[in-house]
Every structure is written in C-alpha cells, then in structure tokens.
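Working notes, beginning with the structure itself.
With one protein chain held back, the other chains of the complex are shown just where they sit.
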Amino acid sequence: MENQLPPSLSLGEIVGRLGGELIGDASVKVRQVATLEKAAPDTIAFLANERYLGQLKTTRAGAVIVGAKLSEPLDMPRIVAVNPYAYFARVSALFNPVPANVAGIHPAAVVHPQAILGAGVYIGPGAVIEAGVTLGKNCSIGAGTCLGAGVEVGEGGMLYPNVTVYHGCKLGKRVIIHAGAVIGADGFGIAMDDGRWLKVPQIGRVVIGDDVEIGANTTIDRGAIDDTVIEDGVKLDNQIQVGHNVRIGAHTAIAACVGIAGSSRIGRLCRIGGASGIAGHLTITDNVEISAHTLVTKSITEAGTYTGAYPFENNRDWRRNAASLRNLGELTTRVRAMEQELKQGKKGKS
Amino acid sequence: MENQLPPSLSLGEIVGRLGGELIGDASVKVRQVATLEKAAPDTIAFLANERYLGQLKTTRAGAVIVGAKLSEPLDMPRIVAVNPYAYFARVSALFNPVPANVAGIHPAAVVHPQAILGAGVYIGPGAVIEAGVTLGKNCSIGAGTCLGAGVEVGEGGMLYPNVTVYHGCKLGKRVIIHAGAVIGADGFGIAMDDGRWLKVPQIGRVVIGDDVEIGANTTIDRGAIDDTVIEDGVKLDNQIQVGHNVRIGAHTAIAACVGIAGSSRIGRLCRIGGASGIAGHLTITDNVEISAHTLVTKSITEAGTYTGAYPFENNRDWRRNAASLRNLGELTTRVRAMEQELKQGKKGKS
Partner (left out) sequence: MENQLPPSLSLGEIVGRLGGELIGDASVKVRQVATLEKAAPDTIAFLANERYLGQLKTTRAGAVIVGAKLSEPLDMPRIVAVNPYAYFARVSALFNPVPANVAGIHPAAVVHPQAILGAGVYIGPGAVIEAGVTLGKNCSIGAGTCLGAGVEVGEGGMLYPNVTVYHGCKLGKRVIIHAGAVIGADGFGIAMDDGRWLKVPQIGRVVIGDDVEIGANTTIDRGAIDDTVIEDGVKLDNQIQVGHNVRIGAHTAIAACVGIAGSSRIGRLCRIGGASGIAGHLTITDNVEISAHTLVTKSITEAGTYTGAYPFENNRDWRRNAASLRNLGELTTRVRAMEQELKQGKKGKS
C-alpha cells in the first residue's frame, strides 16, 4: 500500500455519496480500503467472494461492505450493497482518485511540429510523437511511448511508458494503455508462393472506442484491408494477442494471455478466461463466457458458458487416463460391439 | 483504410504485370484492394476462403481475383489465378508499396562513434546504437529501439520502435522486427544447487537469416553455449517465445503465442498453430503442421498434421465428460473385464 493515506470519511458520508444501506455507527471514520485479512481499524474492507467468509470473523477492519445475502451478525458496522464489489470499487475511487494530469511537454520528448496537441496534454521524456498525430485534451503520454504518423488519441487518454502505436491508428476517449502494449503492428498476413512466404501488405488500422483499457504487453494488429476494431468499454488484460480484422464488441472483458486469430468477431458483454484462444474467422455472439485455457474452434450462436480445458490431476493418474484417451475411439467401438452382442444374446434367448 | 488512395491501374495492366487469366473488361480501373464485404467500385477484391463465397453475389467490387475452381458466372470482371491469395498479395503490393526509407539519423538518436552505418540508414529519435554495431545499407531503426554492442543488421533491415536486440546478435538481410520484440535475452538456464538456483551464463547469440519477419513482443533467447538460429524466410507472429538453442528451419511459419522450449529443432516449411507449445530437446521434421493449442511432447519424424487441443463444448457437457475423463483408465479396465466375461460366457455355452 502507498505510504500516504488519504483523509478520512465517515460511513455516513460514504453512504450519503454512494447509496447502500448502513447498519451500525454512521460516525465511524475510515481512510482507506483494505482486504479483510490485512485491514486496520481505520479501513473499510469488503466481502464479494464467499471463499473469504471465514476472514470476516477475524478482520480488524472498521467496517465492511457486504451483499444483501449475508445474514450473519457482525460486531462491526456494515454497508449492504446490491453489488458489493462495484460498491467497493466506488469507495476505493473516493480514497484513491486518479491523480490530476500535470500538463507539459518534457524537454526530452520529441514532438513533430505537425502534431496537434489539446490543452492540458502531458508528454513524458523520450516519448516520440510523429507527424500528424492528434492528442485530445488532457492526454498523458508516458516516457518512451511512440505514436506513429497520424495517430489520434481522444481526450483523457492515458498511455503508460514504452507503448508503441503504429501510424494511422485511432484511440477513443479516456483510453488507458499499459506499458509495452503494441497497437497496430502488421497482421500475420502471408501467402505461400512457390516455397516462400509472400508478405501481404497490412493497410487497415486499429480503431479503439471510448473507455477501453489495454493491459501491459498486449498486442493488437492492424487490419489487412479493413480495420481491426475494439468497441467502447472493452477491457483487455495483459499479454493478449488480437489478430488482424478482429472485432471485439462493447464491454467485453478478456483475461490475460488470450489469443484471438484473424477476422473473428466477438460479441458484446462477453467474458473470456485466461489463456483461451479463438480460432480465425469465427463469430461469437453476445454474453458468451469462455472458460480459461479453452480453444474455441467453431462459431458460438447461443449465450452461455463454454469450456475446453483438460482436467489436471496428479501425473500418475494423468498418464493412465491420457494413455486411454489415445484409444478412446477404439474403446467406443468395442463398447458398441458388446452392446450388440448383449442385444443379440437376448434375442437368442427370447 | 488509409485516406489517400493510390493511383489506379486497369485490369489489363495488372494482368500484364502479374500474369493470371483475365475474364471480362480489361479497361476497368481499380485503385486499391478491398474485402468483398466493404469493396467500392474502384477496388479489386479476392476470394481465397470458401467461407466468404456468399459475399461474391453482393460485393460492389470492380473486379475480383478467384481460383481456377470457381466456375460460377459473375457480373464483374475476374482474374483467375492458380493461387488467388498470393496473387492478391502481389496486387496489394502494387497499390501499397513499402514507403522508401528516409535516410538520416535523428538528433535525438544515440549512436556510438564505433558503430558502422551503411548508406541510406535511418535511425529514429531515442534509438540507441551501441559500440561495434553494423547496420547494412537502407536499414531503418525505429524510435526507442536499442541495439547492443556488436549487433549486426543486414541491408534493408526494418526494426520498428521499442525493439531490443542484445549484444552480439546477428540479423540477416531484409529482416522485419515489430515493436516490443526482444532478441537475445538470456535463455532460461538455471541449475538447482543446494536449494537455490545457480545462473548458467548464456554465451551464445541469436542468428537470424534473411527475409525473416518477427512479430510484436516476440522473444527469442540467446543460446546457452551455441547459438539460437532462425533460418531464412521464417515468419513469426506476435508474442512467440523461442527458447535458447532452438533452431527453426527455413520458411517455417509460426502463429501467435507459441512457445518453443530450449534446444528443440523445427524443420523447414512447418506451420505451427497459435498458442501451441514444443517441449525441449525435440526434433520436428520438415513440412509438419501443428494445430492450435497443441503441446508437442515427442519428436515428430513424419510430415503431417498433429493435434492436441481439448474439444470445447458447453460447460454442462464439459463437466460431465471431463469428470468421466478422470476415470477413463478405470473405464477401459472395466470394459476389458466385460469383454473377457462375454468371451468366457461363449466358451461356457459351446
């Protein structure tokens, strides 16, 4: 945790600002959020995952945010919220507001004279802004971040250090991009021709909507012909790979290490688990949940949860089961043969 | 798509330059490539994937590139090519040539006086060129890219921003490296010794052949003793990890997120699907295709296609099947026992 704790708020003030039902002493003051496990008396914790229910009894927190379901008596004040995790997010934002942007262009930044910079823009040392770049007001461009020719960043964009955005890409408002991400590199377009690969020019862009967050070292390739599109409110974790001409629907959230092959279209409000993959040229409808480590090889037309991870086990059991798996087709045939035999036997008897 | 469209060419001129059979009006002019779906009348589209056959009827393209198999009548002119995707790649390259390198060293680049720079070299702002680096003619080194001591880049090398190449590594001619890639970091060489890991010095290099393209945020480790080698014409997508002392054969193409463990040797003209893995110390022969999400745990001595992804399904079915999978070895034993019993039963009867 940071060393400097923010000024305190009473529980009454918190409920006054954010709603929720307060049970207990409204004058109790807290000055930071905390986990149940490590909470100090001047902090407020939350319970959103039943896994941590046992910690409620031992926590030293001054108050706790809980869901409506929790009926157990508590010694400490509680705020009952319909969605305790979202409520917690809001409380944390009260105590930990995003620091105001410090406007200014560092003398060690390299800004092309034909770039257009909005009011309040910050550009860090070593950042490189090429010709024709447009930065909306209050954008923050981190040290060492490179924006290629013609890149547009909407107002309030926050690019951390060492990000690379290739020429022509367009980012919406309030986009956050973490360090090491690469937006708009060439898609993997190659054509086999007489024993050699021919490069297919990648002339599309990456177009990113408003309120998108992109994790560290994530890569989003530019389109081969048309654009790669990330719609509003999409949240991408770290080390995700988005192939050329993919479209990701609004408010979809994707966990780390996922790979999405070229030209696939993912719906709105989907949730994709870590290290999953989406093969190319598929369509996934809205509200689909993909479990971790799943490879999606066909389009999905119905909302729901889809899974394809091999169930792990101790190595000895795995060896036996995996060896059997290699003969599963044959086993199925043998079972069918026995079923026939038993059926024939019955007929013979009757 | 880019705003400025290139000058137009007639279909007759295209076929004159690139071959293929033109059916229809040779005077029709086009000025860019397009997808069937979004084509305008002054563009030429292509059909290489039958998935998009339906779009042929509704496209507004001025012409289309198709394979010899397609026999359907079309209203618009078509160019028939043996390999329509490769033909399309060439047409696109006509309209979208690689921009000529702008020679020059940006004043904010840091170039060691003992570096040797060929004619026509470009070095972007914030790029760092250490002692003993050799850049062939017409190399382009992007902003923020760092080349360690003694690195060699052959002529026409194109390194995008924020690439890192460690000391001593050698890149062939016309190599393209996308942003964030790291070439020549230490391999994962550690020896367990009395409850602690001892670092094994990594004294090999990475040696990369001609016409290799390396995707964004891909990492290729230097050899532990001998070199890690990427042969001519290899194409690596984004976020691939190549371990120390791996050798990748010429013209092999590897999709994103693949990991190749140390000392494995991959043949020529292989194709490896996204997020697959190759365990260490294996040998994969030429012309092997590995499907996506497959872990290769043994050497492969015969060309062909190899697969190992768990088939995804809706979560309810997956739960049932995966639970059964954990007992598959036992199920196999039970089936064998029944087969014996049925056999015995027959003997008893006869």
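Each chain gets a letter, A and B, in the order it is written, and its residues are counted from 1.
Going forward, a residue touches a chain if its C-beta (ideal position, glycine included) is under 8 Å from a C-beta of that chain, and two chains touch if they have at least 3 such contacts.
Please read these numbers as outputs of a predicted model, since none were measured by experiment.
Peer 1: Touch as defined at the start, partner being the missing chain; which of A:31, A:60, A:90 or A:281 qualifies?
Peer 2: A:90
Peer 1: Please pick, from B:144, B:233 or B:249, the residue that touches the omitted chain in the full complex.
Peer 2: B:144
Peer 1: If the hidden chain were put back, which residues of subunit B would touch it?
Peer 2: Those residues of subunit B that touch the unshown chain are 108, 110, 126, 128, 144, 146, 148, 162, 164, 166, 168, 180, 182, 185-186, 188-193, 195-201, 203-205, 217, 219, 221, 225-227, 239, 241, 243, 257, 259, 261, 275, 277, 279, 281, 290-291, 294-297, 304-311, 313, 317, 320-321, 323-325, 327-328, 331, 334-335, 338, 341-342.
Peer 1: List the residues of subunit A that touch the chain left out of this view.
Peer 2: Considering the whole complex, subunit A reaches the absent chain at 1-2, 32-35, 37-38, 49, 51, 83, 85-86, 88-90, 92-93, 95-96, 98, 106, 108, 124-126, 142-144, 160-162, 176, 178-180, 211, 213, 215-217, 233, 235, 237-239, 251, 253, 255-257, 269, 274-275, 292-293, 309-315, 318-319, 322-323, 325-329, 331-332, 335, 338-339, 342.
To be clear about the criterion, only the chains that are shown with their structure count from here on.
Peer 1: For subunit A versus subunit B, what separation do you get between their C-alpha means, in angstrom?
Peer 2: 25
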